[in-house]
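All protein chains but one are shown at their positions in the complex.
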């Protein structure tokens, strides 16, 4: 691999921005105090954490005291979903509404689906809403699913595999009408597109640092003032008693910096979209029988999901890897899984086509040359693999 | 604060070792791949995570596949305690023993006590075992507390406030006799004293990076092969399905390095003990009416807990802070709490005396000069504060 | 939660005014915080219904010591009747604020002066 390495898997994770790393540096072994300690030395750590909280809040148009830090997007989802669910079991006063019914969608990330499945095993009822062929939530089905017992709707902002952006504003109107909390997993949108919590109208919103050039192992949950939830990680009184554990000060500082940078780089989406569309056009032109799951318009700027008929996803991935191009087939969390993507299946794509999927996700470091390179090597890879395929001969 | 800053609060947190920071460095934005991705670039992250797992395992004399990474000690405790408890509710085959009874102690960290309290609210029964005046668990009481329904004993290895080391081997014998899982919160001992899981005889053991010169925001749980527990953080299939969420690669690498360094620095405890004993002797000689909670022998090398009668802890802390000396009154998590330490109360220390507590915890960077400085300024601080105290006049 | 004290609090804590005991005081207040169990003792000397001297001893946190100290400054020279009206809010204001968790420490000082004046009034009646 002497040539330039081309990373096209930014939805899986991103490199930390140099400015982020630089911001974190002093907090490892210079300003290492525990933010909760009482001496002056520790107040520097505390101030750093609070400044980061302000930066996260600013990006979301929230108040700092509406943000709690977590160890990532997965934990933020767990805190939100289990926290609201369990508030209904425990003696929490002023819970918005009591009940045991949760609504989510069929295309959520495992970090939402698995907590929901677990709650089912604990006696909660969960409805999984369908999506159309573009991956857009069925609003009618959602409306019909809401009952007196519904306490929470959790629908992702944008899907990690196909990039489709969900109609969050409409869903939040429905949630408000029925006095139900609304959580959105915005792990794929924060830092990439607008995530103004008031415009979105959400009560809870999860984000993860490493998806937008922040550090791994840190995330946050926005909790609209007044939203009642019980703690998930129990321990000391950190983070308003909602998330115990010594603060990951460097990580939190890095997350704050990533949020600040995201605001500076708001124009970036345009570049990503241009490159993504170039890739799309090139594949369209050069490779027959490819389908493009995901909404044609309402979609993350950098995401291009494709299904290359008659060729299995992993095979393409490995061949691209040998050309120094990193992409994913489905999501990283599901890699090695034998099941075709639950997202593609929910969108009505047949199993064997879903097995042919590949995801390109572009980022800050990508260039026109990167796309040119992909468009040079990828058609040959497909041609070669189709030769091996028993379906290939039918064309 | 022009003079040298003297940090004597290593039980709250430690600076990351420079070698740890150096080991982490490449994983922020060079080898930033998601360890679960399939391309070669990501296998470097995966290998780094697995190498770190081996290092953690080595320090504990465990197998790598008995280690899972978490976001810290608090989460490790939550995973262990709730994981075993909920395995009894869920359809997990081959659970060692079914029941709803948990045994812990009165002097545990909130990261154990709070999960236990929460489980009580969910229908579990918890017994909190007493300690003697040295803070040592009452083994007879523990033996008597075990019933047919007992599924888990969780007793900390060493107490964070007074440093007393608990008789883990004896407890593990009892646990084995009764076929009960045994978890120990070893957050204060890992990297400071021997934590060989076979000698200790534990089934589960929690540790946290930032307590022994590793990074904040990362920890691990040792899970003896065959121990059945259900996941706590639900999501993707990371960490043997027991702990979901994209790996904090730099943090995990840093934790591994900290474990490796701890093995190199095994002699350090001797130095800490010498300095601690010097501090103890000096305070004994210079300040009347001080008591020293904690076991005189079986105690963490660097920990010195004191109660300076007639003077409130925070007052001393702030005065020491003005001299550039960082110590804690009770634990960092409880700082600002109005209750005197539950640990000291459990040891039979009267409330007003418990309110007079201060904890010195020494670490790698401390020197004889540091101790000399404390012994110069601290007696005067006490004298001054005793003048303000209404109890002072009684002497 | 960790605490943020104002400079004024720290200054009074580090250099508390009027620490000590008055021999043969005209009033003594001994109060205990119902919140944290900390203790304040306040001694006052009264002449012509004016508090002419006050001294305190406090077992408590920095906020309690500072509240006690600034309280003595406030009441010395004040008519008893006026001193009786002093609230913890007044003390907090004089200190430039106190962390939420530490408001009760200023209540301790309010209780202290009330108790001392009541003691004075009781004794005065008896005379």
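To keep things simple, chains are lettered A, B and C as they appear, and every chain counts its residues starting from 1.
Please note the rule applied: contacts are C-beta pairs under 8 Å (C-beta built on N, C-alpha and C of every residue); 3 or more make two chains touch, one makes a residue touch a chain.
All of these numbers come straight from a predicted model, not from anything done at the bench.
Engineer: Given that one chain is not shown, which residue among A:7, A:27, A:181 or A:310 touches it?
Structural biologist: In the full complex, the listed residue that touches the missing chain is A:310.
Engineer: From the listed residues A:4, A:98 or A:351, report the one that touches the chain absent from this view.
Structural biologist: Residue touching the absent chain, from the options given: A:351.
Engineer: Looking at the full complex, which residue from B:37, B:227, B:248 or B:319 touches the chain that isn't shown here?
Structural biologist: With B:37, B:227, B:248 or B:319 as choices, the missing chain is touched by B:37.
Engineer: Taking the full complex into account, what residues of subunit A touch the chain not shown?
Structural biologist: 310-312, 314-315, 318-319, 322, 335-336, 338, 340, 351-352, 355, 387-393
Here is the rule we use: only the chains that are shown with their structure count from here on.
Engineer: Quick one: which chain's Cα centre is the longest way from subunit A's?
Structural biologist: Result for max centroid distance from subunit A is chain C.
Engineer: Between subunit A and subunit B, what's the gap in Å when you average each chain's C-alpha atoms?
Structural biologist: The answer is 33 Å.
Engineer: Can you give the whole-Å distance between the Cα centres of subunit B and subunit C?
Structural biologist: 40
Engineer: What is the distance in Å between the mean C-alpha positions of subunit A and subunit C?
Structural biologist: About 56 Å separates the centre of subunit A from that of subunit C.
Engineer: For subunit C, which residues are shared contacts with two or more other chains?
Structural biologist: In subunit C, residues 1-3 touch at least two other chains, as defined above.
Engineer: Enumerate the residues of subunit A that touch no fewer than two other chains.
Structural biologist: 36-38, 42, 237
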